[in-house]
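Of the protein chains in this complex, one is absent; all others appear in place.
Entry: chain A
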Amino acid sequence: MGQKLLLIIGLLALAHAGYSAAQHRVFVRLTEQQFERLPTDIIVQTLIAFLACCIGSVQLFGKFKPILITAEWQNKTWDTIGNRPSFMTFNHRGRKLFH
């Protein structure tokens, strides 16, 4: 839930920063000033919103997997790895055990 909220806030903040930048341009043109650069607060807001979007979207799509390829089998045992469901047979002790 938290990561979803973070992503939404990030996207909204990003949109807001874009809107502010456009508005600043209009303001500069109307007051007939020379456009030099965007105000610092808009730049900072853009960067923070971008970071929030990054963290939010990475967190949203599940957990990270271990990078070591052998880690996948580290805690597996022969009970599950050695089980071959497409070759299962039914003629075994189950018949007597669960009857």
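By our rule, contacts are C-beta pairs under 8 Å (C-beta built on N, C-alpha and C of every residue); 3 or more make two chains touch, one makes a residue touch a chain; residues count from 1.
Rule of thumb we're sticking to: contacts and distances are computed from a predicted model.
Peer 1: Among "CTLH domain-containing protein", "ER membrane protein complex subunit 2", "Phosphatidylinositol N-acetylglucosaminyltransferase subunit A" or "NEDD8-activating enzyme E1 catalytic subunit", find the name that the UniProt record gives to the complex chain excluded from display.
Peer 2: Result for the unshown chain: "ER membrane protein complex subunit 2".
Peer 1: So which bits of chain A touch the chain we can't see?
Peer 2: Listed in rising order, the touching residues are 69-70, 72-74, 76-92, 94-95, 97-99.
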